[in-house]
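The other protein chains are all here in position, but one chain of the complex has been omitted.
Take a look at chain A:
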């Protein structure tokens, strides 16, 4: 369900609606589980929607299509925000989401590639994603295929040393078909990233490993579209990182910026407030 054929304003409006849908579904699904990652999913809602309704090349009726773009969440705990989109674009019926977190369900807090159509790699151990992406990008090169691999990471994830092993290798192997997306929401489980274990400056770190660095407002759909439109050619020799300035808990005023909502459980009244705010688009 690509919006690439639409007028830009129409595409932007549709993607915004889908981001809203992802947030509302996240609240519904977490209400089944009684605990989940609201804050770190809401910070990527526009990123998810822009990827699946604009940028990614895939076929939901042929999930293993060899030439599809790959999308891997290093921060697998945002999967609850992606599952509703995968259902909406046709990878599986929406009703299957109702099993979310129940015994034996394919849908858990972290995604499983062997159980969920549309998930390109299982994740959950923070810091693996970019290495997986390096392997997928090398695989595309070996096969002479032109797809891109997109890897989403949190800013907290950048504290993992393996990320920088992977960044070094992507620069070294000149993987122009690899795109890293940093959801820079500035909080982790225990607190504010900058205070807890400072990873700044982020931009200069990537540049020093030989990456093309783009900075963008991660909630501005129009800007995200422009960024994706201007990616270097897939045959270029430089991997690209898109550092997205985002807000943890975006869309629900009492959650925004708060690390306390990284994993949480909303009470009934708070669910009503949150839904009203998301539907109102505040």
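Methods note: a contact is a pair of C-beta atoms (placed from the backbone, for glycine too) under 8 Å apart; a residue touches a chain by one contact, two chains touch by 3 or more; residues count from 1.
Throughout what follows, contacts and distances are computed from a predicted model.
Engineer: The chain dropped from view, which UniProt name applies: "Transketolase", "ABC-type multidrug transport system ATPase subunit", "Glutamate ABC transporter permease" or "Sulfurtransferase complex subunit TusD"?
Structural biologist: "Transketolase"
Engineer: Would you mind spotting which of A:131, A:188 or A:240 touches the chain that isn't drawn?
Structural biologist: Hidden-chain contact among the options goes to A:131.
Engineer: For a quick check of understanding: of A:5, A:114 or A:233, which residue touches the chain that isn't displayed?
Structural biologist: Going through A:5, A:114 or A:233 one by one, A:114 is the residue touching the chain not shown.
Engineer: Based on the whole complex, identify which of A:122, A:184 or A:227 touches the chain you can't see.
Structural biologist: Answering carefully, the residue with contact to the hidden chain is A:122.
Engineer: Using the touch definition up top, pick the residue from A:10, A:59, A:143 or A:204 that touches the left-out chain.
Structural biologist: A:143
Engineer: Which listed residue, A:30, A:152 or A:166, touches the chain dropped from view?
Structural biologist: Of the candidates A:30, A:152 or A:166, A:166 is in touch with the missing chain.
Engineer: Identify the residues of chain A touching the omitted chain, counting contacts across the whole complex.
Structural biologist: Interface with the chain not displayed, on the chain A side: 66, 113-114, 120-122, 124-125, 128, 131-143, 162, 165-166, 168-169, 172-173.
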